[in-house]
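I am attaching a structure below and will ask some questions about it afterwards.
Here is chain A:
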Amino acid sequence: MSRTWLAVLAAVVVLPMAVRHAIATEIWIFAIFGLGLNLLLGYTGLLSFGQSTFFGAAAYVAGYLLKHSAINVFLALAIGIAVGAVSAALVGYLCVQRSGLYFIMLTFALNQMFYFIAYQWTTVTGGEDGMPGIGRPALLAVDFRNPLAYYVFVAALFLLSLWIMKRIVESPLGKILQAIRENDVRAEAVGYDVPRFKLLAFVIGGAFSGLAGVLYAMLFGIVPLEAIGFVFSGNVVFATLIGGSGSLYGPIIGSFVFIWLSESVSVVWERWPLLLGVAFVIVVLFFRGGCVEAWARFWSWRERRRAPAGIAP
Partner candidate 1 sequence: MILDIRGINTYYGLGHILHGLTLGVAEGEVVALLGRNGAGKTTTLRSITGLTPPRTGEIRYKGRDIVGLGAHRISRMGIALVPETRGVFSYLTARENLSIARRPGSRWQVEAVLERFPKLREVLDRKGRLLSGGEQQMLAIARALVTGPDLLLLDEPSQGLAPLVVEAVVGTIRELKKERVSMLLVEQNAEMALQLADRVYVIDHGAIVFEGTPAHLRADRQITMTYLGVGG
Partner candidate 2 sequence: MALLRTETLTKAFGALTAVNGVTLEVQAGTLHSIIGPNGAGKTTLFNLLTGQFPPTSGRIVFDGRDITRTPAHRIAHLGLARSFQRTNVFPALSILDNVWIAAFARGRSWRGLVWRRSDRYTEIVERARAALADVGLADKADQPAREISHGEQRQLELAIALAAAPRVLLLDEPAAGLSPDETQKMVALVRELKGRYTIVLIEHKMDIIMGVSDRVSVMHFGSLIAEGTPAEIQRNPEVRRAYLGGMVAE
C-alpha cells in the first residue's frame, strides 16, 4: 500500500474526530462528486459546468423511491448511479461534439434547463421547498440514522470510488482520455472514436455524480433544489481546481478545503461569498494549479533552499 493511500486512510479516520460527522460525511461525498468531474476536467480536458444535473437528477429519483417505495440502500445507490449515468449520456450526447467555450456554455445551459424543470415540477420535486423526508433505511441491522455509522458507510464508499477511479485512470481508458485531452485529432487518427470516448468519460463521471447525489440526499434527508443548480456545478469545479485538477487526489483536497472553508467563513462574516470570490481571484492570479501544485512548489522551494547546504563542503 502506497503512502498516498495511507494518508487518505488516515484522513478518513481522523476527520470525524476533527469536524462534525455531517461535515466530514459531506466532504467525502463532495470528493466522490469531484472524482467524477476530474475524470472529465483533469483527464479528458472537458470543463463541464453542469455536473449538478447528474447529481441532482440521481438525488431526486433515488430520493423519490426511498420516500415512496421503501427500497434498500444498495438499490437506491444503484438507481442513483444509473440515473447519473443515463442523464450524463443524454447531456453528453449533445455536448461532446463541441469543444472549448461552447462545451462549457452548453453544459451550463442544459444544467439550467434541468434546474428549471425541477423548480417547476413541484408535485414531484417539491420545487423550491426541496424534497424532504428521505430516510436512511437500515442495512443488515446497521442503523444508518446514527451519524457515525453513516459516516463510515460513506467513507467506505468513497474509498471504493477512489480505488475504482484509480483503476480507471490507470487503465487503457485513462490513457486514451489523456491522449484525447492532449491532441484529439491525433487520437482520432490513431484509431479512437473520440466523441464516443468523451461520452464514455461523461457517463462514468455522471455515475460518480449520481452516487454522490444519492448519498447527499440521504445525508440531509432532503433533496434541496440547489442540488441541481449551477452554483453546485460551479462549486465542484472550483473545489477541483482549488485542489488541483492535474492529480487524482486534487478533488479530495479541494473538497476538503472548499467545504471546510466555506463553512467556517460563513460563521465569521455574513458577506462570506465576497471572501470566497476574493479567494477564487487570488487562486487564479497567484496559485494556478491549486493546492497540489502549491504543495509541490513549496517542497521544491524547500529542497532548493536545503540543497546548497548539503553540497557545501
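The rule we apply is simple: a contact is a pair of C-beta atoms (placed from the backbone, for glycine too) under 8 Å apart; a residue touches a chain by one contact, two chains touch by 3 or more; residues count from 1.
Basis for inclusion: all candidates are chains of the complex that A comes from, given by their letters.
Every value quoted in this text rests on a predicted model; they were computed, and no experiment measured them.
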Original post:
In the complex, what candidate makes contact with chain A, out of 1 or 2?
Top reply: 2
Subject >> Residue numbers on chain A that touch candidate 2, as the complex places them >> reply: 167-168, 170-176, 178-179, 181-183, 185-194, 200, 204
